[in-house]
Every structure is written in C-alpha cells, then in structure tokens.
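The complex appears here minus one protein chain, its other protein chains still in place.
Coming up: chain A.
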Amino acid sequence: MEASPQANAVPAGLDPVWLANSYLTRRKFDECITLCTDLLRANPYDQAVWYIKTRALTLQDWIDDIEVEEEGVAEVLLDEHAVAKAPRPGTSLARPMTGAKGAGGGPSAAVRPMTSSGRPLTGFARPGTSARPGTSARPGTSSVEAAFGGGRPGTSRPVTSGGRFVRLGTASLNSDGSGVFINVDKLDLRKYAGRPQLARALCNYILYHEHNPKKAMELCAHATVSCNYKDWWWKAQLGKCYYQLGLLRDAEKQFLSSLKTCDIVTTSLELAKVYIRLDQPNTALEVYTQAAARHPGEVSLLLGAARVYDALNETVKGVELYKQVLQYDASNVEAIACLASFHFYTDQPEIALRFYRRLLQMGVKNAEVYNNLGLCCFYASQYDMALDCFEKAFQLADDTGMADVWYNIGQIAIGIGDLGLAYQAFKVAVSMDSSHAEALTNLGVLESRKGNLAAARSHYQAAQRAAEHAYEPWYNAALLAMREGNLEDSFKLVNKALAAFPDHTDSQELHAQLLKQFAAL
C-alpha cells in the first residue's frame, strides 16, 4: 500500500471555484467547505459557491434513510396511529408468529434461534429490523425497555427519536468554521421555491444537514405549487418530510401521487417503508411486488419484499425472492447470507457451506462468516475444517462476536461428546457477554447433568431474565421444578414456555402431565 500523498500545493492559475467543484466531485468535503467558506467571505453573494458549499455540507451528513430504521423511544411512546388492536393473523409485523403454518412456516423456533420480537434470526444484520417494538401487541413496558436497551448486549444507551440523527436544533450549531451557514428560519422559502437550481439543493440541505423537516416541508410545498404539481421529486421530498414528521398517511398520499407522475424506484421503496411503519406488511408487499414487476431486475425491491416476508415469518417465500435477487446480482451479500442461514437451519449444511464459501470468495471476511462456516463444516461432517474456521473467527472477532463464537464451540463440543470442553466454552461465552441467554441455558443443562440443581436453576433464571422470548430456559426450569416436586412453579414456568413457543410438543406434554397431576390431587 502506498502512503497517502501529502497535500500538494494548489497550482497557481487554477480557478478556486473550479477547484471547489472538483473537491466536491472527488468527495473531499472538508477541503471543499473550507475553500468555499473563504470564497464566500470574499464575496458573500456568489451563488455558485453558495451552491457548492450547500451541496458539500449536505453530502457530508447524508445517510441513506431508506435503509436506516432505528425506532427511538419517542416513536414507541408517542405512536398514535390507529393500528388494529387485534390484527388478523399474518397481517401484522408486531405479531409475527401468527402467520399461516405449513408451507409458509419455514423452520420452527425449535431449531432456529429467535430474536426478542419473536421472529427467526435472519442471516443478515440490518439496523432496526432485529428488534421491532410493536405498537400494540407487545406490552408497552417491555418495548420501551427494549428501545432503551440498544442493540448491543450490555449497553443501555437509548436511541432518541429519529434514530441516529442528531437531536433537533443542535445541528445548526455544528461548527463549519463560520457559525451558521444558512439560517433556515430567516430564509424566504417562497422566493427560493421559485428558483429550481437552488431550491433542490436547499431542500436537501435542510433535510439532511439541518434535520428540520418542518422547514423542508414548507419549501417543498411552495415548490410543488410553483411547478404545478408536475414534478415528481418535490412530491417525493414532501412525502419524506411527512414521514420524518410522523404524518404517515399524508406521506403515503404524496408518495402515491409522485409515483403516478413518474415511476421511480426510490419512491416505491419509501412508500413501502411508510406501510411498514403503519404495520401493514401486506400492503408493503404489494407495493414491492408491483414495483418489481415494473422494474425487473431491481434488486432493492426484491430485497425489501424478502425482508418483509422474513419479518412475517414466511421464510420460504422470502427465500424465493432471495434466489431471484441472486440471479440479477450474484454478489449481493444480504441475499447470500439469508439463503445460507435458511439452508443451514433446514438441515442442509452443505448448501449453506457453498454459500458461505461464495462470500469468502467475494472477499467478505469477518468473524461472522467464519463462525458460520465452522458450524456448517461441523454439521456437514468436515471436521478438519471446522476447527480451523473457528480459529480464524477468533482472530477476527470483537467482543460481541466472541461470545457467539465460544457458544458455538460449546455446541460443537456437545456434539462430539466432550462435556468438559462444552462447559468451559459456555463459561467463557457467559464471561464475555453476561446476558447471552443461550449459553446460560446450556450451562444450566450441563449443571443439572452434573447434579448441581441449584446452580442449574440459577442459570435458567439468568437466561430467562436475559431473553424472555426464548422458550428453552422456561421449559428447562419447568422440568427441573417438576423433578424436584415443585409442581406449582413448574406449571407457571411451562405456561411461560408455551407462551413463547406454542408448538413445542415437549412443553405441551409437560403441561398435560401437570394438569393430570393437579386433577388427581
């Protein structure tokens, strides 16, 4: 690798505005902003420089808001949309386990790890979709706690409203060296709405840099009027402003109108996002499928639809879509990862192995891929490779991943019968992540095999606290209580296990047995 070149002197004779534009196109935003600030100090009314600086500031802070979907505390608490209190089965994202069984089901919770919201762990980590606090079905307190909890284990930094966005009002104090660049409140938005060259850049600036959707909404409204409702872009931006302000129905109207004017893929994606936020996954699916029919080969639409199917726990349909994605884009990491995990959990580790190998060939090398490779090798009986993969995973893993890697090593140790190694591995996993529910549950099982029933019970309790949605700690604790003769406790625990996973046959049998015992009393 060559060292990055030192900043060379700007040659004489070069137009500074051209240079600023060149920095902008090369995405060197800091240099561009500095240069533009100097130029504007010399000539404050230079609109070209103003335009370049606006775009530079916007692009610096720009994030792809079609992907990011962190729901903060405010959204959870203040969500007032009239969501059906008792949605029909399969129509709500908040109650994913009620979908049609059978063909749409995919691997059950008995074999596939579940996330806290009750849907199976997909193969791809996306922001915001792994924990979705529902608006009505889940009890309010737990979802607020989940929102406060944050994504990583052990952290409790709450995600404020707007997710990763900076809090409203402080972005304008963001020092760009010259105080506030554009004082949005003082702008005459109607005047700017009539100038299309500046208006669009300004709108983006207000949305992405200032994070002021109200002001942006005003500007968009004026601009839409001034172009006689013929411009799809202003309608789409208006919809985006409404979405950020939480006026989802208005956003939906705007996006539909924009789509009628001009069928753009991003508009369809944003419309589907609105429907997902409104907890109407079937409508979102319709949007995705219709747009995909109009734009064949557009991978993001297929991926969006597949994600919604995953969220509804209809993994088989999602898998079909992932396969289609791969036909168009053979290097899509998300599709490969989700297909691989689907095949792994449906007892096809060799196929999953091929997918993960493809990821490695593409150059995606991180601890997660090696961990999954190790598991696939083990279950596909390629034992020589399995431990090598885990060693590689160790080298690459950080703290959050390490706990999972050690947990999987423990699983493999159980598979080969080395319970001592399994015990040690689970202990290490718990030491790295004290709320790793699966490792705690397995530790409890091993302790109860050794006969330390008190230790087993305390491990199960820790696992229950860490993951209320998992049925294993509840079931194991119920079994332990029943063996000790504590039927009352056992009954309570098995009910909780059934609440988490109603189809678990062992829990159902235990439940029936306890009922018989109680009836006999």
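By our rule, a contact is a pair of C-beta atoms (placed from the backbone, for glycine too) under 8 Å apart; a residue touches a chain by one contact, two chains touch by 3 or more; residues count from 1.
Here, contacts and distances are computed from a predicted model.
Enquirer: With one chain of the assembly withheld, which option in "ATP synthase subunit gamma, mitochondrial", "E3 ubiquitin ligase complex SCF subunit", "SKP1-like protein" or "Protein PTHB1" matches that chain's UniProt protein name?
Expert: Result for the unshown chain: "Protein PTHB1".
Enquirer: Thinking of the whole complex, not just what is shown, which of A:Ala236, A:Val274 or A:Cys377 touches the missing chain?
Expert: For the chain that is not drawn, the touching residue is A:Ala236.
Enquirer: Of A:Thr34, A:Gln244 or A:Ser300, which residue touches the hidden chain?
Expert: For the chain that is not drawn, the touching residue is A:Ser300.
Enquirer: One chain isn't shown here. Among A:Leu40, A:Ile182, A:Leu198 or A:Ala380, which residue touches it?
Expert: In the full complex, the listed residue that touches the missing chain is A:Leu198.
Enquirer: Since one chain has been left out of the picture, which residues of chain A touch it in the full complex?
Expert: Residues in contact with the chain left out: 1-2, 4-6, 8, 11-15, 17-18, 21-22, 25-27, 45-48, 51-52, 55, 59, 64, 195-201, 231-233, 236, 262-266, 269, 295-300, 327-331, 360-363, 420, 424.
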